[in-house]
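All remarks here apply to the structure that follows.
Omission of a single protein chain aside, the complex is shown with its protein chains in their original locations.
And then chain A:
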Amino acid sequence: MKKKLLILFSALLLVWVAGCSNQEASTEGSNDKEGEKAEDPKEIELLNVSYDPTRELYEEYNKSFAEYWEKEKGQKVTINQSHGGSGTQSRSVIDGLDADVVTLALAYDIDAIAETGKIAKDWQTRLENNSSPYTSTIVFLVRKGNPKEIKDWDDLVKKGVSVITPNPKTSGGARWNYLAAWGYALQQNNNDEEKAKEFVASLFKNVPVLDSGARGATTTFVEREIGDVLLAWENEAFLALNELGEDEFEIVIPSVSILAEPPVTIVDSAVEKNGTEEVAKAYLEYLYTDVGQEIAAKNYYRPRSEEIAKKYADQFPEINLFTIDEVFGGWTIAQKTHFADGGVFDQIYQP
């Protein structure tokens, strides 16, 4: 009995090891195939590293672009996607995630990659509209009937109101949330920075959890039913409404909000190495075409094209929007003052 079991066990171990070496052989095999693929002009792969709420947008867009590219060039293109908090994604690309294009939540996260030399420093001038083919803004998502009567930013700092927003350190959406609140407070207090700081500090006192990305925050609010109000990307709020039932949530438009410009660019060092420069450029330019703009609008991103914007006008309510350049002097300054280690956010937020 003992011997039999021993034999059985050794056999198992052998099979395992054999399986392992087989696997290795087969992965090597597939690597070879990939090598061939790169040489074969018939097929090409792109990696788009993006932020959290764009999953649905790029799923639809990638299909459309692949069709377009095949018709145009007769070349099959497969676009791989990676999603996460914008800051986290930027960090991954800096650390070596082999993205051909990055489509992130805010310019600073691409600037951070440019710092390492992987992207040219003047990347933001390479495409129209600050390289942001679509825009968005920050709105409030509340539970049906708006039981806490949340109408504007002021209501978020009231006692007993629980606010859900992701962590500004890792999430781009969260940084827009934070800056939108700050901008509102400045407007209300004659540009008094101290008052704005107090306002945002008391807002964050009402935040029970900080998720790392916008999508995580949405599921916290929607699925786990934590909080009274979610500060969200407009597109994310619409998506939650449509995916999970209009009878459960309402969108509240604040009196003023920030114009969020999520930028896109190619990663120069990667496209050079992967030989994907042409297709990567075309991929981003296609975002500016009518087809690309319409897909963006359908996924609740505000299109840049006036024609498409008109077509979808009743989908996007008019909001009084300020830009980051007007109020904060651009992303580099805003990032340094507010979100860098020891910055204002670190001073006002103690978990």
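Annotations for the structure displayed:
The rule is simple: contacts are C-beta pairs under 8 Å (C-beta built on N, C-alpha and C of every residue); 3 or more make two chains touch, one makes a residue touch a chain; residues count from 1.
Heads up, the rule we're going with is that contacts and distances are computed from a predicted model.
Chain not shown in the complex: UniProt lists it as "Sulfate transport system permease protein CysW", one of "NAD(P)H-flavin reductase", "Acyl carrier protein", "Sarcosine oxidase subunit beta" or "Sulfate transport system permease protein CysW". From the options A:E67, A:E243, A:E278 or A:D346, the residue with contact to the chain not on display is A:E243.
Annotation: of A:S64, A:Q81 or A:T337, A:Q81 touches the absent chain (contact as defined above).
Only one residue in the set A:R55, A:K195 or A:K311 touches the chain that does not appear here, and it is A:R55. Taking the complete complex into account, A:L97 is the one of A:A66, A:L97, A:V161 or A:I319 that touches the chain left out. Of the residues in chain A, those that touch the hidden partner chain are 2, 5-6, 9, 13, 16-17, 19-20, 23-24, 27, 47, 49, 52, 55-56, 80-84, 92, 94-98, 116, 118, 215-216, 219, 223, 239, 243-244, 273.
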